[in-house]
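Got a structure here, written out as structure tokens. Questions coming.
The complex appears here minus one protein chain, its other protein chains still in place.
Order as written gives the chain letters A and B; numbering starts at 1 within each chain.
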Amino acid sequence: MIPDRANPPPAQANLATLPAPAELAAAAAADASPRPTRLVGSLGRLGRLGRAWESARMWGAISSASARRMLRYRAAVLASIVSNIVLTVLRGHLALAVWAQRPGLAGYDSTAAVTFTVLGQSLVTTFAVFGGMIDIPWRVRTGSIEVDLVRPLGFQRWYLGLEVGRAAVYLASRALPAGIVGVLLFDLRLPRTAGAAAAFAMSLGLALLVSFGLRYLVALSAFWMTDFRGVQAVSALVMMFFSGAILPLVLFPGALGTVAALLPFGAVVQTPMDLYLGTVDDGPVRALAFQATWALVLLLAGQTLTARAIRRLVVQNG
Amino acid sequence: MTGGGRLGLVRDEAALYLLLVRAAFRSAAQYRVSLVMYTLVEMAGAALDLATIGIIFAHLPDLDGFALSEVAFLYGSSALAFALAEALVGPLDQLGWQIKDGRMDATLTRPVSVLVQCATMDFSPQRLGRLAQPTAVFAVSLATLPVDWSPGRVAILPMMVLCGTMISISLAVGVAAVLFVAPDASVAIAAVRQGSALATQYPLTIYGRRMAMLLTFVFPVAFVNWQPALFVLGRPDPFGLPGFTGLLSPLVALASCLAAGIAWSAGIRHYRGEGG
Partner (left out) sequence: MTLSSDASVIDVSEVTRTFVLRRRTGWMRRERSDVHAVRDLSFSVRAGEMVGYLGPNGAGKSTTIKMLVGILTPSAGRLRVAGLDPSRQRLRLARRIGVVFGQRSALWSDLPLRDSFDLIQRIYRIPPARYRQNLDEFIQLLDLASFIDTPVRQLSLGQRMRGSVTAAFLPEPEIVYLDEPTIGLDVVSKAAVRSFLSRTNRESGTTILLTTHDMTDVEQLCRRVMVIDHGRLGFDGTLDELRTRIGGVRTLRVDLAEPQPAMTIEGARVVRVDGARQWLEFSAQDSAAPLVSAVAARYPLVDLAVGEPAIEDIVARLYTTDRLPAVPPSRTDPDPTHPPSPVR
């Protein structure tokens, strides 16, 4: 069978798909003014301050896009607001029951214990202690990761930018409403001093870095593993348990408690909570340094592993 | 689907369900390593719940007057009911993605009930693996409970598990029905699962009277295990409900199944497809 090539003649068919000559002429006329030189050449003119400002605006725009993308799913946002409130209230009651029987357990009075639970739950959602929330595995599987690699921005930084946007949405839509309900239902404590509040605020930023650092490493493993969900599930469990979100780490007995206090997971929930409640053992500076050290270690490890992951992709193509 | 009236229909659906489950098992057997790994993860996850209870009892002799064996009994029966429910109908949160990806249209045109298809969609043997730990805890708690096992109390145990499973299936299906209208709300399913599991793992008294009444009369998770457990343990209801309340579980289970069925078919009727 020979396809009917003569009818309609291809040349004629093509004409129909082209814009009318008049349109082309109009478009050409609109562009009659000479074009300035290429953009690449014009980049160098900004001063150092200008560059920093531009850079800040760029990262702001990336985080904001990441946040707006999430807010598009209104039903999801609504459902998570409600479910987070319910879980917070249930956990708060459990804490109250325990501390009603043993006031002063772990050095907390019952007000501190409920505060710990309610705020801890807020931190769990904001810092995604339940794991995941970094798109890399899906993008590796679908090949969309290639799009990430032709972007003129570092890979790890890009995902950190997205993570900041996500955390902002989770803070506003999950942590705050649950916190407000917590304040209405329970007797919660406020930071005792302005210093404690400031230290808490700083530790939130560091907690985000630690949490991102941990989950980013987990997400990167998708470059090496075809079935990623196992790693994801294990890591989520470990993070959840050792973050102090389920129970304060001080309650962990013996060696388990000692190990838990040294692991990075506590820097995500336990440390900010201790700073908020003013229950840090060796002062706020040490606690912040603990977080900062882990943030640095994890981000550097992430950077090294990113280079290896990309090399693997580029050299072996998956 | 023809023949046999309503009962025949149910029998056909059950046969199809088993057929689809068998197919899922065969395909899952291809990935033995993953299977073992997931099962271990599941067990570790369940162990964390237990560890939490363990840590609480490391510091307290009892929780609101309930001894460790009694809390273990509550935990075991609740976890078993929820694990059975999940083994049977699966994590329905997948449904939201199905709808969003536009795969639901194909599901709706197949001559098998949508619920059976959704329930078997990604059936994996690890769903059954999840039953191991709750069963063990339930068994150990039964052995250690300081209860005088009268025939009545023994008879109520299977009823407790059965009704608990029915109620938790109803909750999952009822919430999943919302996904037909708002497919983004998949989180709600996991939240209800987590929330009701958390609410039933501990004595209901710790949540206060208001919350307890809500969980008894509005979201009847109290009938999953709390009310029958009070009967088994021979305790009066701390909130003053009559002693026979614990025996009402079958009625509550039937009513919630009915409500979930209505919600589900309303959901399917309102499904408009993901028209972009």
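What to note about this one:
One rule holds in what follows: contacts are C-beta pairs under 8 Å (C-beta built on N, C-alpha and C of every residue); 3 or more make two chains touch, one makes a residue touch a chain.
Keep in mind it's a predicted model, so treat the numbers as computed, not measured.
For the omitted chain, the shown partners it touches in the full complex are A. Touching the missing chain, out of A:Arg68, A:Arg192, A:Arg286 or A:Arg308, is residue A:Arg68. Shown as candidates are A:Leu149, A:Ala198 or A:Met225; the residue that touches the absent chain is A:Leu149.
Within the complete assembly, residues 1-11, 13-14, 16-19, 24, 27-28, 30-31, 35-43, 46, 54, 57-58, 61-62, 65, 68-69, 72-73, 142-144, 146-147, 149-154, 313-317 of chain A touch the chain that is not shown.
To be clear about the criterion, only the chains that are shown with their structure count from here on.
Within the complex, the chain B residues that touch chain A are 31, 34, 37-38, 41, 44-45, 48, 51-52, 55-56, 58-60, 62-64, 182-188, 190-192, 194-195, 198-199, 202, 205-208, 211.
Across the interface of their complex, chain B is touched by residues 73-76, 78-80, 82-84, 86-87, 89-91, 93-94, 96-98, 101-102, 105, 227, 229-230, 233-234, 237, 240-241, 246-247, 251-253 of chain A.
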